[in-house]
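With one protein chain held back, the other chains of the complex are shown just where they sit.
Just so it is clear, A, B and C label the chains in written order, and each chain counts residues from 1 on its own.
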């Protein structure tokens, strides 16, 4: 019997959703999940297409050491980024990285995605931040780890809560999104892509557009996520 | 036997069309219908996905009091907006609210959608108006009701007829559309989305573009909707 | 046995392609064909959706008088435009009118579509012209006929050959395209839509862009359409 079969199944399924929802073409994306009690991270193998992916292909790694516990192939080349985020963002249970079109456009443009409406505010409690560009030293040594380092630095410097802003765009690169579970990370990745697309087009209609008032941001984020949330069905 | 089964079926089907036509991703939209003789409003439950929705899930409410008549789940969180519109726009039999992409873009940009062509004029007798932004007070207390209040205010202030302009974009938020039936509301929501997309691209080709002449607007709206309408087959 | 069954079948099929290819949503488009020997025009009935359309629904009209020869429903409300074009553009055997997105955008923007590349030049021997806006008088009396009148006027004034430029965008309205057969009209409508989309995006990359040199236009148009055409297989 497979180790951690439930985690593998969930991570496999969310990786397949990356292809099915069009978030990534070719193999431009990967998803992972963590079992914090067991100290195990499950992640997509590198360069495998989504359709042929099976739970048995998912690679298991130690959250602490990063060493491989099980799996035949190489883990995603972005694994050190995922591990760094799990170690520093403790509420995160699943992470998705894709080169989804509009998220990547804002990343390439080196611009944060402002909160222009309630669609954004329903899932992200403020602008989606942009990291700084990595230095030559950071790219040449431990590039993928340093991608995680600048994300954590970005949230620390701006005093942002990764539980409230579940995503980021990395300068010159592409977005990362996360959530309490791999499924929630996928949802946030889909929302990030759509609000990135809405933000570009909103600026085209009104180039001087400003973010929505703070009280409207509060209302929409908190009616879905606060203590007194009233959206959806009681659980 | 279910109460108001015909109304439930129709409202259920139109909610499913929101997902099928791509007007909304995830659960970003809801449709309702009213039986004015019975004083009953039927609306989507909150946070349920479109594919699994069944007529039995549709929530029934009193048009007068807003109290639940039948249904297990919570009604859509936007229910107070729907109720307010039914109470003030008497010709309306169905309402759709979605975060459809281009309608939301104009809402976020805080701009009315000008009538740039006959595609628009065939369904909307003039520009699709933009509401004002809600105040902090209006957002903090009875937010969803006040969304309806500013829509009704917008039509009253500009002396617009909701029977002739079956939709609106709400500042910082998204569009609402309506019609004599839920099916007609869906059609108007689809038209609003497409003319919003056409209007953005038309301005990109010609940034100084003005609305079409009033006589062309009259011709197209009235050949489909006036007393002497001659589009389609006689009924 | 149905009269003119071959013409009906062909016109029915091309109307269905309008929906299937996405050229038009709802019922925003119609196609017709002519049998010049018989003096008969076949056209879509008004307001019928594409999926349910059958050859028996196609309406037959006299090319000379415009009177109905056969068919139960009203012909498309745009019938007088089609008839006028058949009477003045003698090489035309099929006509398509749709509110396809990018063609309509250029029509609304009141701009001709310049020839920015060989994709355009392969099918249209120069810019796709824009008509003038109809006057109030022309809109109020015989509007659909006058839509045909300004198209014919546009080609006459600019000395354009409808056999070489098989389409036009009508100011404030939408495109018409045509060809030797209904199938060829459909192909030209699809090309018009795609080159309209390419032209907008090309101007966004290079706002000062000019049309391609005349010798490149000649080469591409004539290698497919001239006496010495060498594209495709010999017939």
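Going forward, a residue touches a chain if its C-beta (ideal position, glycine included) is under 8 Å from a C-beta of that chain, and two chains touch if they have at least 3 such contacts.
What you are looking at is a predicted structure, and each value in this text was computed from that prediction instead of being measured.
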item	value
Shown chains that the omitted chain touches within the full complex	A, C
Candidates A:45, A:94, A:117 or A:148 - the one touching the absent chain	A:45
Candidates A:69, A:183, A:200 or A:222 - the one touching the absent chain	A:200
Sole contact to the chain not displayed, among C:35, C:70 or C:187	C:187
Touching residues (missing chain, whole complex) on chain A	25-26, 28, 45-48, 73-74, 77, 99, 101-102, 104-111, 133-134, 136, 139-140, 143, 172-174, 200, 203-204
Residue ranges of chain C at the interface with the undisplayed chain	116-119, 187, 190-191, 194, 197-199, 201-206, 209, 212-213, 215-216, 219, 223, 230-234
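Here is the rule we go by: only the chains that are shown with their structure count from here on.
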item	value
Arrangement of touching chains [line / ring / star / complete / other]	line
Chain nearest the global centroid, as defined over all protein CA atoms shown	B
Equivalent interface positions on chain B and chain C, same or different at half	different
Chain A and chain C: spacing of chain centres that average the CA atoms, whole Å	47
Averaged-CA centre spacing for the pair chain C and chain B, given as whole angstrom	33
Shared-contact residues (touching 2 or more other chains) in chain A	none
